[in-house]
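A single protein chain has been omitted; all remaining protein chains appear in their positions.
For clarity, chains are labelled A and B in written order, and residue numbers in each chain start from 1.
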Amino acid sequence: MSSSLFGGGLDRRILGLLAILTSAAVLVPVLNLAVPPTSSFHIPTYAVALLGKYLCYAMLALSLDLVWGYCGILSLGHGAFFALGGYAMGMYLMRQIGTRGVYGHPVLPDFMVFLNWKELPWYWYGFDQFWFAALMVMLVPGLLAFAFGWLAFRSRVTGVYLSIITQAMTYALLLAFFRNDMGFGGNNGLTDFKDILGFSLQAPTTRAALFSISALMLAIAVIVTAVLVSSKYGKLMIAVRDAESRTRFLGWRPENIKLFAFTVSAVMAGIAGALYVPQVGIINPSEFAPANSIEIVIWTAVGGRGTILGPVIGAVAVNWGKSWFTAAIPELWLFALGGLFIAVTLLLPKGIVGTWDAWRAARRARRSAGKGTSQVEPPVAEGTTARTTRHSIEPQPAE
Amino acid sequence: MYLKSKRRSLVMGAVIVSGMLMAEPGFAQEDTIKVGVLHSLSGTMAISETTLKDVMLMLIEEQNKKGGLLGKKLEAVVVDPASDWPLFAEKARELISVHGVAAVFGCWTSVSRKSVLPVFEELNSLLFYPVQYEGEESQRNVFYTGAAPNQQAIPAVDYLMNEEGVERWVLAGTDYVYPQTTNKILQAYLESKGVAPEDIMVNYTPFGHSDWQTIVTDIKNFGSAGKKTAVVSTINGDANVPFYKELANQGIKAEDIPVVAFSVGEEELAGIDTGPLVGHLAAWNYFQSVESEANAEFIETWHAFTGDESRVTNDPMEAHYIGFNMWVKAVEKAGTTDPDAVIDAIVGVSVPNLSGGYSTMMPNHHITKPVLIGEIQDDGQFEIVWETPGLVVGDEWSDYLPDSKDLIADWRAPLSCGNFNVATGKCGGKGIN
Partner (left out) sequence: MILRALWMLLLPLLLLPGVARGQDAPLGEIIARFANVEKFDQTEALVRELGATGDPGVRPVLEALAEGNLYVRKVDNAIFIVPGSGKVLKLIDPLTGEEADEASSSALKKVRVNNGLRRLIRDVLSTLTLGAKSAEARMAAADTMFANPDPAMIEALDAAIEAESDPAVKLRMERARAAAVVLSDLPESDKIAAIELLGSLGDRSVLSLLATVEANADGDLQRAAADAIAEIRSVLAAWDAAQNVWFGISLGSVLLLAAIGLAITFGVMGVINMAHGEMVMVGAYTTFVVQGAVHAFAPALQEWSLAFALPLAFLVAGAIGVAIERGIIRFLYGRPLETLLATWGVSLVLQQAVRMIFGPSNREVGNPSWMSGSFEIGQMVITWNRLWIVAFSLGVFVLLLFVFNRTSWGLHMRAVTQNRRMASSMGIRTPWVDAFTFGLGSGIAGIAGVALSQVGNVSPNLGQSYIIDSFMVVVFGGVGNLWGTLLGAFSLGIANKFLEPYAGAVLGKIIVLVLIILFIQKRPRGLFALKGRAVEA
């Protein structure tokens, strides 16, 4: 157990999270479909859709955590990878509409028909096949991240410079996708989807299934991240985060390590986007908005970066807060949200998870000091503490 | 320890999930009829949509003063979709399935409407959409109380062509679907009227474009070719203020190159000194300056409701006024708020509009409206210089676009179709070609 830090990868809290996710993947559909609406155990379809959306956000936050929390790359453009994955899925869903569009054109999506497009642009080819779309969901964000990272990390662009050019990247994509001439539906984006793999998207069973898939994919993402960060590569990532120059002087190639993390993270974000689109029913350029990418950073920070649990909790908690506030206090919710961010930064600098760990460790330390006897498993507790404190040290680009 | 901790985290997880579910507001109480208001109160669209939320609250309050509806009080449920398009869908779903609203009044941008459409279809509820839009759509659950392109753009162009003798046209718009479609329609229309393609200049700018120097100069140069030139502007929201400021400063007067706008109303003008803009035009179905009893009363109620004499009224507010009254009348006619019954009952319902006539809900779920052309005055109001002799029926499928000219919508039984093709006699668009 004491090696659970970086050795085993899956410590018990992660196992707990996995258990919650897998049981949710089974229980939520059952409670939604099999339990009658009158029962107090029934979960309404509305809540299923909402929870599914949160899980996609959680996966997105986790992907950001991989590069930010573990590798020290603050990406302010992760929304771009998410949106690209979403667009790839959206294009598949558009092609599935077929003749059921309002104009009944068998090949062209509606927006192309009324803008007088005569044929399908080449980059839409192949998206009628699910396998191709699924491939593109991973390939497009992955390739973009690879190309971007290859340029940026080799030129040793770091710190705020990197953050700002990732922001420039997502902003440029935002403007590009806004253009109707691009053939992605302009501001309206892609919408009015009918079915996926032959299942109607409006059917409660499809929704429940999408939820389960999201939960399972998140579980897989958690496993991948946990294994990755506890592997040798993960240690190198942390080394790069904490002292890039030193790592380089020790003979490693930080740019390759960063590039690897960045690409994996982008693929993960792309998958999250692809799962998100069929559940919310629309993908449009506003997903590229720099503000959205900043929000992802905030979820991660609120949950606690450099932990696996943190981003998941942060994404779910902040978005649930947003859903709830926008209905309960529609005029004032921005105060609540803004206040939350300020409070978390000032009072919980390590995020929810980090603070919780620190509090527990302090309590345990007090208790063991008081009793003067050792606890059942002190190494774990101390290990956890050490990890969270270390992780919260921000690499400082000195001015 | 291991197991205990795992159990604890499981319990924690369960607490979080159940907390989330419990925190959702409870189901509707039975003694009121709930009406959903789905307008952005924050984010970029709050600038336009907040007023519409206020007007809905006012209309509901007025209706309650008259004794409510079907003997029950109306209750507004306001949510904030925060100018975030996927959030519109989520909030629509919340309004319908959690709050159990009888109808929803909301949306401004096309993309927000597109985002919520599947939700209204799936949950079979009603949406009243109050903003002028690009057309090319008719959905069973949606009622379009704003103008279709033929109720705004085409009469405006006719006016400029006939009354001002315009021969050269700049179609300037923000790059999104409403200007793109409107300009496509206008281009086809102008060319059908014998305007040469080189006498039409089309220009698109991004949302919130703030530096208009180059484009205004281009317009000026385009207009110096010796033919009377006009600008047809579908520039959206925020970008208008810097656009008009630049026009004024570069000295483009309405007498030389008039600008007719489809997205600039009283509310937008409130942010500009209109002194240098006198004479530029806008086409709407309502202006605050309309002289009618209904309008005077509406403005008075509005000022009393907001407690602010300087709050202006505008066209989308009138659309909500019409839409809300139509819904009330249809519910009374049907005797229930059941969506299917209301959808059947509302077609043919006529209610007074604010310009002194009556508007009727047509079978294509669009309404009849007069079209007014107004010139900007130095007090920020419009003076009506022209109006259509009668009411214009909203045309959802434009006659000037090749792919939609054969389509019609009619939601009455037995046709019940939003894209009926009169050429093939089948429902479902153009069909396979």
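Assume a contact is a pair of C-beta atoms (placed from the backbone, for glycine too) under 8 Å apart; a residue touches a chain by one contact, two chains touch by 3 or more.
Everything numeric here is computed off the predicted structure, so don't read it as measured data.
Chemist: Check the options B:Asp238, B:Glu396 or B:Asp410 and report the residue that touches the missing chain.
Modeler: Touching the chain that is not displayed is residue B:Asp238.
Chemist: Just to verify: which one of A:Leu51, A:Leu74 or A:Ile196 makes contact with the chain not shown?
Modeler: Answer from the full complex: A:Leu74 touches the omitted chain.
Chemist: In the full complex, which of A:Ala203, A:Leu250 or A:Ile294 touches the chain missing from this view?
Modeler: Selected residue, touching the omitted chain: A:Ile294.
Chemist: Could you tell me which of B:Val131, B:Ala248 or B:Ile367 touches the chain that is not displayed?
Modeler: Counting the whole complex, the residue in contact with the absent chain is B:Ala248.
Chemist: Need a quick check: the contact residues on subunit A for the chain that isn't drawn.
Modeler: Output for subunit A: 74, 148, 151-152, 155-161, 164-165, 167-169, 171-172, 175-176, 178-179, 244-245, 290-291, 294, 297-298, 301, 331-332, 334-335, 337-342, 344-346, 349, 394-399.
Chemist: With the missing chain put back, which residues of subunit B would touch it? List them for me.
Modeler: Touching the missing chain: residues 41-44, 46-48, 50-51, 163-164, 175, 203-206, 208-211, 213-215, 217-218, 220-221, 224-227, 238, 241-242, 245-246, 248-251, 254-255, 258, 267-268, 270-273, 276, 278-279, 281, 375, 377-379, 383, 385.
In this section, only the chains that are shown with their structure count from here on.
Chemist: Any idea how many Å lie between the Cα centroids of subunit A and subunit B?
Modeler: Here the centre of subunit B sits 35 Å away from the centre of subunit A.
Chemist: Write out the stretch or stretches of subunit B touching subunit A in their complex.
Modeler: Those in contact with subunit A are residues 1-2, 5-6, 9-10, 13, 16-17, 20-21, 23-25, 41-42, 78-82, 84-87, 89-91, 93-94, 97-98, 109-111, 114-115, 117-119, 121-122, 136-137, 175-177, 180-181, 184, 204, 206-207, 401-404, 407, 418-419, 421, 428-433.
Chemist: Give the list of subunit A residues in touch with subunit B in this complex.
Modeler: Residues of subunit A touching subunit B: 1, 12-13, 15-17, 19-20, 23-24, 43-47, 49-51, 53, 99-106, 111, 113-116, 175, 178-180, 186-189, 191-193, 201-202, 280-282, 284, 286, 316, 320, 323-324, 326-328, 330-331, 333-334, 376-377.
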